[in-house]
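Quick one: structure below, then a few questions.
Missing here: one protein chain of the complex. Every other protein chain is in place.
To keep things simple, chains are lettered A, B, C, D and E as they appear, and every chain counts its residues starting from 1.
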Amino acid sequence: MKQLRELVVDETFEMYVLLKSADVRVARNGKKFIAFTFQDTSGTIDGKYWGASEEEIANFTTGKVVFLNGKRELYQNMPQIKILHLRVAKEGEPTDPGLYMEKAPVDVDEMKQEFNDFLLDITEAKWHRIVRHLVGKYQQEFFEFPAAKRNHHAFAGGLAFHTLTMLRLAKSVSEQYSDLNQSLLYAGIILHDLGKVHELSGPVSTEYTLAGNLLGHIVIIDEEITRACLELNLSETDEEILVLKHMVLAHHGLLEYGSPVRPKIMEAEILHHLDNLDASMQMMLGALKQVNPGEYTERIFGLDNRNFYLPNIETK
Amino acid sequence: MKQLRELVVDETFEMYVLLKSADVRVARNGKKFIAFTFQDTSGTIDGKYWGASEEEIANFTTGKVVFLNGKRELYQNMPQIKILHLRVAKEGEPTDPGLYMEKAPVDVDEMKQEFNDFLLDITEAKWHRIVRHLVGKYQQEFFEFPAAKRNHHAFAGGLAFHTLTMLRLAKSVSEQYSDLNQSLLYAGIILHDLGKVHELSGPVSTEYTLAGNLLGHIVIIDEEITRACLELNLSETDEEILVLKHMVLAHHGLLEYGSPVRPKIMEAEILHHLDNLDASMQMMLGALKQVNPGEYTERIFGLDNRNFYLPNIETK
Amino acid sequence: MKQLRELVVDETFEMYVLLKSADVRVARNGKKFIAFTFQDTSGTIDGKYWGASEEEIANFTTGKVVFLNGKRELYQNMPQIKILHLRVAKEGEPTDPGLYMEKAPVDVDEMKQEFNDFLLDITEAKWHRIVRHLVGKYQQEFFEFPAAKRNHHAFAGGLAFHTLTMLRLAKSVSEQYSDLNQSLLYAGIILHDLGKVHELSGPVSTEYTLAGNLLGHIVIIDEEITRACLELNLSETDEEILVLKHMVLAHHGLLEYGSPVRPKIMEAEILHHLDNLDASMQMMLGALKQVNPGEYTERIFGLDNRNFYLPNIETK
Amino acid sequence: MKQLRELVVDETFEMYVLLKSADVRVARNGKKFIAFTFQDTSGTIDGKYWGASEEEIANFTTGKVVFLNGKRELYQNMPQIKILHLRVAKEGEPTDPGLYMEKAPVDVDEMKQEFNDFLLDITEAKWHRIVRHLVGKYQQEFFEFPAAKRNHHAFAGGLAFHTLTMLRLAKSVSEQYSDLNQSLLYAGIILHDLGKVHELSGPVSTEYTLAGNLLGHIVIIDEEITRACLELNLSETDEEILVLKHMVLAHHGLLEYGSPVRPKIMEAEILHHLDNLDASMQMMLGALKQVNPGEYTERIFGLDNRNFYLPNIETK
Amino acid sequence: MKQLRELVVDETFEMYVLLKSADVRVARNGKKFIAFTFQDTSGTIDGKYWGASEEEIANFTTGKVVFLNGKRELYQNMPQIKILHLRVAKEGEPTDPGLYMEKAPVDVDEMKQEFNDFLLDITEAKWHRIVRHLVGKYQQEFFEFPAAKRNHHAFAGGLAFHTLTMLRLAKSVSEQYSDLNQSLLYAGIILHDLGKVHELSGPVSTEYTLAGNLLGHIVIIDEEITRACLELNLSETDEEILVLKHMVLAHHGLLEYGSPVRPKIMEAEILHHLDNLDASMQMMLGALKQVNPGEYTERIFGLDNRNFYLPNIETK
Partner (left out) sequence: MKQLRELVVDETFEMYVLLKSADVRVARNGKKFIAFTFQDTSGTIDGKYWGASEEEIANFTTGKVVFLNGKRELYQNMPQIKILHLRVAKEGEPTDPGLYMEKAPVDVDEMKQEFNDFLLDITEAKWHRIVRHLVGKYQQEFFEFPAAKRNHHAFAGGLAFHTLTMLRLAKSVSEQYSDLNQSLLYAGIILHDLGKVHELSGPVSTEYTLAGNLLGHIVIIDEEITRACLELNLSETDEEILVLKHMVLAHHGLLEYGSPVRPKIMEAEILHHLDNLDASMQMMLGALKQVNPGEYTERIFGLDNRNFYLPNIETK
């Protein structure tokens, strides 16, 4: 079956898609309509459902999988779907939203295995216990959540994938600079964004939670370390605990990016660099895969609104 | 007996003073000397002790009260003490450093009484319990610590005095704007700087602790609220807890001043304004009391390095 | 009679409203129409008048009170009025624009009384005479004008109401810090925004005047003090005059906010703090009254584009 | 007779010089000494007078001309004068401080003549009258004052010289762009820095006055225009007056440089450019004349702390 | 024949115009249309061509001259053209795009003559040879290209006109300050923007080239000087070459404006000032000629988004 991004102008089609969002509005004639965003793993596209009944409004809600019979059109130079027929997917049909969301490019089980290997390389006992405790507590969310609402790694499993990539980079960096404490770097990386499992509402149609808005994921994970210490009976005045907390508190690098303290130990500075590097790469890769060689990407908000050029060069 | 600030040039004197700092250095002739800063409640002044023996070095340490026979001089336009004789205060003489440190201008018992009254006005049960719990836990430090290492309220009892002044201002502000939640404002104010009891080393010769440098007082008090909730069996996902934490986290107003989130509720914004107002007043008052009408103060670091003018006007 | 904000979708109504603005445009079919903004004390709403004759265009002008027969609709999710019939209010009907504009929440006579009391507390003779002279000269405008074109206190009487609130705050602040010169603080506050009576065009549909754009209200009031001194035969080189001028010149606090000098006396610094505090409160209150508990406000331009949360908490 | 800048190391000399500053201090041995800065038209150099009696302290004060017998030395790589003998200049000897201060490189009478020519080219009647009135009122100061305390044109007559250079530049610029109003540009330039006659204390050892600190020269000259209008019976609401005031108010170009409004008419923008251009040239010329080809100047504070290179190139 | 800017609402007309841009889009009904921007020397105006055939789409392309029969209308308060008939200009009719583009206000031959005169005043041999070599190499582009894609001098011949105006200003400035090296100033000015002949795509519908995006015009002209030295057999380590390169590298004045070094010689600083001055004047003149006395211009992006006022004053 075709995917959304493959449709051409004026093509009529039938396919299962996810309702990524469904906003009810009132048209000029006083009747209600629903403004949908349809999604599958290839991307998203908008479409309006005119003259919606109250029953249809109650049925067609965010997060549902639907069977869509439509026609792809262009309106004011933007693609859209003219809806010919729409119904919620029935039993026996695909109904799992996860089938239609973008996902991390690595299998969850493989990721879990690789994480376990890194965990074993955290040889300092307190860090090992705290990290194991917290990853255990939030294991499901950790492998399902995106790393952000938008910008980088904004897809299911993005949180674990971003963390894993940073761990791999940290491995080669700490081999290069032998003075770095590899255990501390691994422990800090694994925890640094884990607070997002409370900051964001979930893998589907994620939004900031009230705790996310009022506390932020940096403070949330710091509190979790405090709770872990109490549960594991670890003294929070030990230097090992202070530096681990510092790793997560300082990981945004600058106060104006939301860290309450700037990095004051070498490993915290490097954690910030690696976070930056992987986030930048992911944003560039996401934008560049939309264009052909010789073209420029759209401007990328998270990279100071720069656009990037994809060269016409084959040799690597 | 005279105080340090009252001495005139070339005046010889005898008095008890506190050794605020005592740095051992080596002179050009290879012999050691001690660079002292002497303090009493009127201010501080420097003096050098030449040719110090190892025994004297061991004796004359920071925090000791000493009996000083000296002469006030000017060196390169800065006042200094020429030390004629020096010895540590003996039994039967004053030896309590607290006698020679600057203090809050209000009596501790009066302050405690006034705090209790404000505490009773926190009518929301969870806030009341948390605040009472934490103020109880750190009661002694709260009434002894300064509010900062330098800048504003950098004197013994400064932390409680700054907090109390803000409470009084909050009372009249919340009467002016009836939509403000007075209980929340009081609770936030009482806790906002309480983390300084861990961030600073103590009332005498205060320094930043390792926890102060790696976590900062904002995160420290947030963790204390987390611990208090666990001890008091309060659910941390309740909105009352989230907004109380937000009050302390946002109180520096701007990310670049070290708050991990900016104020997102009305009371947090006002808490920030009142903190600013009292800190500014205290810095101006401190500088202005050093000058006469018609003169300018020194530049004040915490107020963007501005200096202030004291007008020649009597009518108020 | 119902107010604009109380109308529900599809409700038909008749009421008197003010034409807050009336822009003549040409539709795609070449015919002219008028884009109205209707206003009453509850708020504003837009509506288009299609196929307007030259006579109607001449009649339906900004600032007129009209009798409107219309129907409230939603268009692209924004409320609007479908105009069924419209005519200018006749003799014997309400025609005073003031009846339909948002107003200060305090009665003008009460405000005047309270101002007089504050004026009596300015005990320094020169300040008293200048303030009395200038408030007398602009009494009518002072109690009618808004405090700004948009942002805070942008309603009739807003200028006096903002000034009065600041005076009340100044009273408690100067009681808290006895070194503050209360007379100077009061005099500065009363004059600080008085230049707006020349900077803005008036209470209805206010715009910046040419003097407002080329000089700004800060310089305008400074010039008024110069004129007042000449008329009252006061020497402008007296320190009392210099510091009073400084109070108004420095009240924006920072050069980048339009003050030609930063505060250099204690009272000028505090005036700036109180101005900030009341403006922030007023912007937050205005935005928060549009939402329900548990919701976020729109982003507020004057507060660095932050939005605010209204907690679900009843106890105060 | 030699000048200060011509002396070589270890050279003994006798000459008349001005006491640019004379600070009394106390040496380590408890005796007083005077730290002098000597000045003639070639520059300045420091020297200390050890063991000064009270009578000498009373005699050797800032602004006096003295007869100095000394020896030029190097101390910590900085030139200084070892004072062999010193006395105040007697009757019959040169005693006018003006003889020893740096001066504008043009004769005052020539400058006056050239100003008169420019004045005649202000053909708009109101501007002509106001400028003539104010230049007349402050004629003496205008031709004696420096343009600044330090930085650019900080020498006697610097204010008039800076203004004159800008007028010459304005003449060629307004010939280049015929849409510029030449009269307005000339009037604005002549007045733009005239407020400095109140902001600074005078031609010798100039300091900021209280009015300078609390109001600043931009507001001071704006007030002078207000007074001039009252004295000349001109209506201040006329557009000619508003734009003239705007010229002086906006001349620093940016709010953060102390202008309360940014340029909003073409001539105000150009006035700012020319002010900048001449100030930069003067600062660069002053620094470059201290160095030889192939060398770098000291860092120039007023030019963002840049240093400049003097090329080894002869052809012009 | 009338020009585009002279047409009034509802006027029907026939005229030759240039297709400044022609974007093909798809309407809601699925049919294609072309969104045109028409241009003549008086300005530009938009118009839509509905139901375009594939042949018409192939014909009506950017840069063509067309014969347009249309009607001027207003749509949503913006002027537009209703297209009644349209065809490409035939042989024997005007077909040169240059006839319909805005141009420098001076004749090309006159400009060339004046440039030659300035070139003769560059008396240093190396600078003279390099400038002559590069102006010769790019003579045609230099007199045809705009100085920018938008903002200042964005019209055909703008590059040469901007350069010429700066040379005239430099002549009077270097007469005013005799220490300036006039040859160096002239050489630097002539080359400073010459790299734009590679940075921009050409005089019609100019866009940034790939070299423009990846290198920028500052580096491009620096490389051209390097090539010129190799071709003219000049040693690049000579100080004359270093300072000439520095003139072009530093001409944006600040690093954040794209200069890799800040001005470090006097002439480079002045070149930056003159570039700024002429660009500002041209932007203001362009905006002010669209308005009447007593009106404000639109906000000008290149001048920090300020708008400017055109005074109601006749006397100059």
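A few remarks follow.
Here, a contact is a pair of C-beta atoms (placed from the backbone, for glycine too) under 8 Å apart; a residue touches a chain by one contact, two chains touch by 3 or more.
Predicted model only: the values in this text are computed from it and were never measured.
In terms of the touch definition stated at the top, the absent chain reaches A, B, D, E within the entire complex. For the chain left out of this panel, the touching residue among A:37, A:163 or A:183 is A:183. For the chain missing from the display, the contacting residue among E:259, E:282 or E:297 is E:259, taking the whole complex into account.
On the side of chain E, touch with the chain left out of the figure occurs at residues 210-211, 213-216, 218-219, 222-223, 226-227, 230, 236-237, 239, 242-243, 245-246, 249, 255-261, 264-265.
Listed here are the chain A residues that touch the chain not shown: 123-125, 165, 168-169, 172-173, 176-177, 179, 181-184, 239-240, 243, 262-266, 269-270, 273, 276-277, 280-281, 284-285, 288, 303-304, 306-313, 315-316. Along chain D, the points of touch with the absent chain fall at residues 9-10, 73-77, 309.
Here is the rule we go by: only the chains that are shown with their structure count from here on.
Note on connectivity: the fewest steps through touching chains from chain B to chain E is 2. Annotation of chain A and chain E: jointly contacted by C, touch as defined at the top. Counting C-beta pairs in contact across A-B and across B-C shows that the higher total falls to B-C.
Where chain D touches chain E, over half of the residue numbers in use are shared by the two copies, so each contributes mostly the same positions. Each of residues 210, 213-214, 239, 243, 264-265, 309 in chain C touches at least two other chains. The touch graph of these protein chains has some other shape, matching none of line, ring, star or complete.
Going by the touch rule set out above, the chain pairs that meet are A-B, A-C, A-E, B-C, B-D, C-D, C-E, D-E.
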